[in-house]
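Let me give you the structure first, and then I'll get to my questions.
Note that one protein chain of the assembly has been removed; the remaining protein chains are unaltered in position.
We just call them A and B in the order they show up, numbering each chain from 1.
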Amino acid sequence: MSQKRFSLIRTLGIIFMITYIVFIAFPIYWQLNTSFKHIGEVRKIPPTFFPKHFTLSPYINVMNNPMARKSIYDSLIISITTTLLSVLIGSLAGYAFARYPKYAGGENLSFWMLSVRMFPPIVFILPFFFIFNNLGLTDTYFSLIVMYFTFNLPLSVWLMMMFFGDIPRELEEAAYVDGYKPFRAFFKVTLPLVLPGMVSVVMLCWIFAWNEFLFANVLVGTRVKTFPLVIPTFASGSSILWNQVMAFTVIAMLPPIILFIILRRYMIRGLSLGVVKG
Amino acid sequence: MARIRFENITKKFGKTVALKDVSFDVDDGEFFVLLGPSGAGKTTTLKLLAGLYKPTEGNIFINDKNVSEDPPYNRNVAMTFESYALYPHLTVFENIASPLKAPGRNIPSKEVKERVERVARMLKIDQLLDRKPAEASGGQKQRIALARTMVREPDIYLLDEPLSHLDAKIRYELRQEFHRLEALKGVTTVYVTHDYVEALSLGDRILMLDHGEVQQIGKPREIYEDPANIRVAKQVGQPDINIVECVTRVEGEKIVLMPKNEPTINIEISDEAQAAFRNNTYPEVLLGIRPQFIKVGEIPGSQIFDGRVDVYQVLGSEGVLNVEIGDLNLIALTSPEDRYTHGEEIKVYFLKDRFYFFSPENGERIRFS
Partner (left out) sequence: MSRKGEDILVKRYVPFLLVLPAFIVLFSVTIFPTIWSLYMSFHQYNPIIGKPVPVGWKNFNYILHWDRFQNSVVHLFYYLLFGVGIEMILGITVALLLYELIKSEKIRLLLLVLFIIPMMIPPSIVGTLWRFLLDPFSGVVNTILSMLHLPVVDWFGSKMALASLIIADIWEWTSLPLMIIYSGRVSLPQSVYEAAWVDGASQWTILRRITLPMLKELIAIALIIRFMDAYKFIDKVTVMTQGGPGGASELPSYLAYLVGAQQFNMGVASAMTWIIGLGSIIVIMLFVKFMKKVLKSQKIA
């Protein structure tokens, strides 16, 4: 009797799964589908579920658009700088928290750092808008780098703390006994072992900076423009060139997705800690 | 070549006291074993010697030089860790070569290669040199860790439970090897184990450690035959020593021991012991009888007890018999040829000259003369 009920539940479960997969996959499919069409085909009703005339021109047009190019360039500069700073400073603190929790300030300090990440950014935006304005720093790389660095640092500290904590202390002790001083032992043993973890922290910090919209919207926008600011402007007004907008979004979301697929193994842990995002 | 002197060492981690006022000396070239149950403070002692920990109180001398605050890279000691602590990202060769390549040693790479290969051959891991430690078996990992220690020419070897993770057979083989290893001969070695067989078989001298305190220091025979207290007696010997809580009482001319949970019998003791208990200095004692000193049968001149077989197991070279005398359940060792069945009535006698007596208050041995 339970066999029958069981298979009913199974069937319902499979239907449910398929519905969910379609829900997740359809928008991505539609985005890709649109990005390879000419604008005339995009506006056609009923829509075509596969490009009749496959074209790369939306991509070429976007790449030739100076505003789009500049925005990708600005995004790259800001996210790379932010990431390097966050991972470097975060690793120092993470190591101290993992190895010498008491001397480094203990659980309370590390949790305080984490909580900074969790505060709604709106709490920080207005004061920083004010101070950067007074210092003439709005619309500069510096303003965004400072903010992203601040928001990435707690995540970096925490994940590095976990990754360093995973490396048995005795490995370092063995190196000391072998005759290596702490600094040399760190480079011989600890760093190579923590590197995969560090790579995933680099990823997460980079994605945060790459994707961020709100700070960018308030703090920059004229001389400096990251692509999350530029894409919505492409999609405003009348007679929007949706094929180009979608091509632009595909270009912009490609780097994080490719990196994620390469590095997914390391990222699951970061995700399960639930501190992935801002 | 080195002498070690541990002088009144106390080691605290925060509020927990890991070692309490521990003192001992190790002679040049001696094989010195630290024996004790887990949590006794053995590894802490080794790490203090290695320079990984700093003593909270007291001083450590190596060759009369106070090294209490010297870091490990300034002490010429080599150590294997209980966890092996092999570097997982380096090959076996690089693992073993690590101490030779340490800054300041300046050993030419040709010599490094020779020495690594020599020690690998000696420990029969030369076929593994290009692999990563993760690809080696437990016994091989053990040898790699040992090789990393022995490739050096240190003043002192520190070996932390080097055989503990191995199965019984490999353990026995490696124990034999330890006896043969020329490298270990003549170099001061401090060896940590919880296994008394290892301690008795390998040690020139044994330090029995428990609860962070020295229980006894002595040659293997002394530790086994003349335990200083009940903790040492329990740690050394298999099956465990029988401990019977007794009350001393006068029975006519004699002083006898009456087991607390079996008041119907009186256990006779040697004349020396009677003399010691005569002034009622010890109203109660703990009686310790090793299993091999409880015999089945009867011989003239011995006190004979009526026993009943509870459980009997034959373990290859010996038989282990749980025998009940009233409410007393004692373990005896028998010859493996003997056969007993549950409930069988047997006669039992003790070798009363081999009794140990311990104080019920502190577990210390009660000695005569």
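Keep this in mind: a contact is a pair of C-beta atoms (placed from the backbone, for glycine too) under 8 Å apart; a residue touches a chain by one contact, two chains touch by 3 or more.
Please read these numbers as outputs of a predicted model, since none were measured by experiment.
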By the document's own contact criterion, which visible chains does the hidden chain reach in the full complex? A, B
Give the residue, chosen from B:6, B:24 or B:53, that touches the chain omitted from the document. B:53
Touching residue (missing chain; options A:78, A:174 or A:218): A:218
Residue touching the undisplayed chain, where the options are A:174, A:194, A:224 or A:246: A:246
Subunit A residues touching the omitted chain (full complex): 2, 6, 9-10, 13-14, 16-17, 20-21, 23-25, 27-28, 30-31, 34, 43, 45-47, 89-90, 92-93, 95-97, 99-100, 103-105, 107, 109, 111, 113-116, 118-131, 133, 146, 149-150, 153-154, 157, 176, 182, 207, 210-214, 217-218, 227-229, 231-232, 235, 242, 245-246, 249, 252-253, 256-257, 260-261, 264, 268, 271-272, 274, 276-278
Contact set of subunit B toward the excluded chain (per top definition): 13, 51-57, 68-72
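Note that only the chains that are shown with their structure count from here on.
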Any idea how many Å lie between the Cα centroids of subunit A and subunit B? 56
In their shared complex, subunit B is touched by residues of subunit A numbered 102, 168, 170-171, 173-181, 184, 188-189, 192-193
If you look only at subunit B, which of its residues touch subunit A in the complex? 14, 47, 50-52, 71-73, 77-79, 81, 83, 85-89, 98-99, 102-105, 148
